[in-house]
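Just one protein chain is left out here, and the rest sit where they should.
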Amino acid sequence: MKKFSIIFLALILALSLAGTSLAKDTLVVADQYDATTLDPIGHNDYPTSRACSHIYDTLVFLNHDGTLRPGLAEKWEFLTDKDYKMYLRKGVKFHNGDEMTAADVKFSLERANTPAGSHIHTYSQDLDNVEIVDDYTVIIHLKKVNYPFFSSLVHSWGNIVCKKVVEAAGDDYGMNPVGTGPFKFKEWAKGDHYTFERFDDYWGEKAKFKTLIVRSIPEPTNRTIELETGAVDIAYPVTTIELARIEENPELVLQRKVIPSTTYMGFNVHKAPFDNVKVRHAIHALLDTVNIQRAVFRGVGQTPRSLIPAVTKYSINDDLPAHTRNVETAKKLFAEAGVNPATLKFIIRSNERKERIDMATIIQAQLAEVGIQTEIVQQEWGAYLNVLQQKQHDVFLLGWGLSVPDPDYAVAGLLESNAGTNYTTFDDPKLNEMLVKGRSLPDGEERAAVYKEMQLYINEQLPMIYLHNDEAIAGVRKIVKGFEVDPFEVHSFRGVYFEE
Amino acid sequence: MSEKEIIPELVRKRRSPFVDVMMRLAKSPLAMFGLAIIFVLVFCAIFAELISPYSPIKQDLMHMFETPSAEHWLGTDEFGRDILSRLIYGARVSLQVGFIAVGIALVTGGMLGAVSGYYSGKLDNIIMRVMDVLLSIPQTLLAIAIVAALGPSLMNLMIAVGISAVPTYARIVRGSVLSIRSMEFIEAARAAGSSDLRIILKHIIPNSMAPIIVQSTLGVASAILNAAGLSFIGLGIQPPNPEWGAMLSGGRQYIRDYPHMTLYPGLAIMLTILALNFLGDGLRDALDPKLKR
Amino acid sequence: MDNMLDIRNLTIHYEVESGTVHAVEGLNLTLGRGESLGFVGETGAGKTTTALGIMRLIPNPPGKIKSGEIIFDGENLLDKSEAEMRKIRGEKIAMIFQDPMTSLNPVMTVDKQIAEMISLHKKVTKSEALKLAGDMLELVGIRRERMHDYPHQFSGGMKQRVVIAIALACDPELLIADEPTTALDVTIQAQVLELMKELKQKFSASMILITHDLGIVAEICDKVAIMYAGRVVEYADKRSLYSHPIHPYTRGLFRSVPDIDEDVDELPVIPGLMPDPVNLPSGCAFHPRCSMATEECAKVRPEMQEAEPGHFAACPFCVKKFMNGEAL
Partner (left out) sequence: MLKYILRRIIMLIPVLLGVAFCVFTLLYFTPGDPARMVLGDLATDEAIKEFRDKEGLNDPFLVQFGNYIWKAVAHGDIGRSYSSKRPVMQEILTAFPYTLKLSAFAMIIAIIIGIPCGIISAIKQYSWFDTITMIFAMIGLSMPVFWLGLLLILFFAVRLRWLPSSGFSTFKAMILPSVALAAQSISMVTRMTRSSMLEVIRADYIRTARAKGQKESIVIGVHALRNALIPVVTLCGLQFGQLLSGAILTESIFAVPGVGRLMVNAIMSRDYPMVQGGVLFIAVTFSIVNLLVDLLYAYIDPRIKAELK
């Protein structure tokens, strides 16, 4: 027995030593979740967008400040409000050696409107067709004027795939991606990690390290531990509780940036008493949203004051005063509405995300002070969405993030009458009109005015109470240089290098 | 010739079987330890309002994450709620889940098992095949699927945990029924013209009690564990209700800074299970002295 | 007399929850070379414990040899180390157990179980041992082809034959047979007994036959020891014991054996039960059941006394009577 255990120990030792030797030509990143597919139009979630961004390129690239720069398209011109001419970069190679041409661009964008792209139809639905002028020139034709559409090309859906490969692979494409990006696919241990390798024929600046490994570590604590022990070089997202630990560690650097996202508590405005705008304001007055945000996020992010996130253009967030709790106002409003808060009883719904449940728990307690009885129902995502779609809910907590830097996306998806994700059931002709107008205008004073008015109008109607505007936070080892956290949370490693 | 014959059985004084079992149980210190803890828990569950120092859901955002102190013996959680109070109320939830889930499993499984064992033949075959089907789906997975289907709530949790344990009881009951059925006194009862139902209720069930009692005690333990596991992955009891598994899961991300948030609920679960297991083991030995070594 | 086995004042106790079980209490016994001794007593009298004591196989805990000597071939077995005892077990002293159903390892073929014994005590190769095992099987009347079978494939009688084969495989000097036929059908009993008798002759071993059946003793043994509550109460050669038992217990035993020559309505039974071995009666353990008991019997523990040459009994009262030629 003894002998056996010695052998066993030796085995453990040997294997553990073998596991640790990593030459610094490999960047190991910890993400929260694994990608679901590597087909750029087969998803609409952050981890997958991030994975795709390493393998693929889009026609235009997004700068951290929200402006655009040339990507696979060297330059472009707007022929009309609905027709964009794109001049493609020449000599761009796919990972399989084929050259990228106009046919691939046409195929990639038009594919988004097939059932395969149903996840991202919101972005692609106004695309009519892509016209091939020659091998290196295409014209994108829209069905109707939609200025935000052009910005949406930076979203994962605008990634250019290789027509030949996609057609050959069929349903299996998601596991065998071929793009033009700086990294090519190597292997994917689903649920654990994926490994990409530098693409040496990349058209732009080549990656400065050979291998990229992205591990999925769902537990925030575990991500930090792995970062501290040096098992990973970059870890995100970092949660509040882990901030100080990373900040205080001399080997680590904390990077944080406010991002265009909003967590809100929505009312079902078609259901009494929430159909009464006074009741909505009364409930708002009861909630100390600033301190709720502080208690739950303890220094990360802020309480939004407008639906268009502070970092997004035309936001008036920073011009508005902070919300303060006022129970007297609330009582007055309830009285005006003819509602006795002590008789109110409703359900607050959320998915099982910890911070949302935490916020709901505090909200519940604060509402209880005037006798409002609430029950928190947390459901797993599928059942939760289903309930929201039935539109029989009372009050719910949900988040909304922008991956495209245009204020239209911050409002339309949530409040436009026909939007699939309009769970407040808000149905207001005036707002619809404003949205259409905003989309039809090119950037400028006039467009800014539309969105300013829109924001004030929404705050007046108050279909939702804003709870939290998040930050993108990443922990980075000091030796990792050239990484900057992306405000749209599609972090890029194109410029990353090591400094020993 | 074995020890049993070398050491002749002492002539036992005639006592009722219940007293007899209890006397034997009382001889096992571990079983008594278990029983004591269970009494404490039951006491907590019944008198939670009286003994808990604070309300389990009262938030105090000024005193979040406090480590144990004179005011909060076990500290406070991320909302400044008193952990001790939450544990005390949590006992109520856990015991409820444990006992009701086992109750569901026992009644359903017991009936199926008794009927199956008593009538044998085709009916037995059908029931046992259905049990086989349920048995080949792992309990946790089955419970998750049931909770997912019914939606998470205390009742559904109990149903899910209960249903997933039905086959175990059906098998045990069927087994003991089969062994008892062939015994002479059943034949005698049948010969005396007793009805099937009467035979099942009056003879078979009482006589198959021993393994059922043992299994139920252990079953309560595994039901509590199962329910805590489901709550841990977010499919259990809804906030702000205090449930040990959910408390553990909630404190999980603070484990490095505030380990007390996970330590105590974990300890509570473990102690409860430990107590039930000790008691179950003790009962097994007491009910079946032959097994005692 | 050349005593092969001489047990002196052997005391074996079991420590159990309810107290100390006095399984064997100051037992004396001798056995000559080539002799066979019938060891008779009721269940619980301590016969098996004595046998296990000789083998030094008392389960400990709870059992313990408290005192005494077991002189075998002039050496005290109780002074032997465990390793020395292992040499003696099987090779010098072999044992046949009561229940053949459980005495064989269910997951081992019988030839291996016999061969194990052989390899332990003889310098032979594995295949030789297996061959010898086959020989042994044939000797006890089992066809060689069946040597690779498992115990469960044999009937009870055949299993007991296998057990006998194991015991005799190394030609032991002393064979202890613990109720070898009790668990068998009556017809099989006779066959097995016949076999044992025959083999005993053939191997010229001494034997202790533990039984509660006086008939079997009469058939096989030369000497008889009667045991009661942990002690030998009477010891004699078969003839004298059967013709004139002395101890009241022995006489009681004989009376309870049906005699086909006589026609009685009811067999006289010894009144009362075996005493609780945890609380043995003071003095003579038998006195509570003895019709002849006096106050003296409850006080003094009677020693064995020689009533006639080779015939001992532990009842001074009866011995005296016998020697005086009075009727018992």
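As written, the chain order gives the labels A, B and C, with residue 1 at the start of each chain.
Criterion: a residue touches a chain if its C-beta (ideal position, glycine included) is under 8 Å from a C-beta of that chain, and two chains touch if they have at least 3 such contacts.
The model shown is predicted, which means the values in this text are computed figures rather than measured ones.
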Partners of the unshown chain among those that are drawn: A, B, C
Identified contact with the non-displayed chain, of B:I144, B:I172, B:I186 or B:I204: B:I144
Touching the absent chain when the full complex is considered, from A:L320, A:I347, A:L385 or A:I479: A:L385
Residue of B:A26, B:M155 or B:M270 in touch with the missing chain, whole complex considered: B:M270
Touching residues (missing chain, whole complex) on subunit A: 1, 4-5, 8, 12, 15-16, 18-20, 34, 36-37, 39, 42-44, 115, 118-122, 125, 171-172, 174-175, 189-193, 215-219, 221-222, 225-226, 229, 231, 380-383, 385-387, 389, 413, 420-421
Where the unshown chain meets subunit B, residue by residue: 2-3, 30, 129-130, 132-134, 136-141, 144-146, 148-149, 151, 221, 225, 228-229, 232-233, 245, 248-249, 252, 255-256, 259, 262, 266, 269-271, 273-274, 277-278, 281, 293
Absent chain, residues of subunit C that touch it: 52, 55, 57, 59, 61, 82, 85-91, 94-95, 97-99, 102-108, 113, 116-117, 120-121, 150, 152-153, 163, 166-167
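By definition in this document, only the chains that are shown with their structure count from here on.
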Central chain (by mean CA position): B
Most distant chain from subunit C by Cα centroid: A
Chains most often in contact, by C-beta pairs: A-B
Between subunit C and subunit B, distance of the C-alpha-averaged centres to the nearest whole Å: 51
Chain centre separation in whole Å, for subunit B relative to subunit A (CA means): 45
Interface hub residues of subunit C, defined as touching at least two other chains: none
Contacts with two or more other chains, residues of subunit B listed in rising order: none
Touching residues on subunit A, where the partner in the complex is subunit B: 219-221, 224, 239, 241, 245, 291, 295, 352, 354, 357-358, 360-362, 364-365, 375-380, 383
Residues of subunit B defined as touching subunit A within the complex: 57-59, 61, 64, 78-79, 148, 151-152, 234-235, 238-240, 250, 252-257
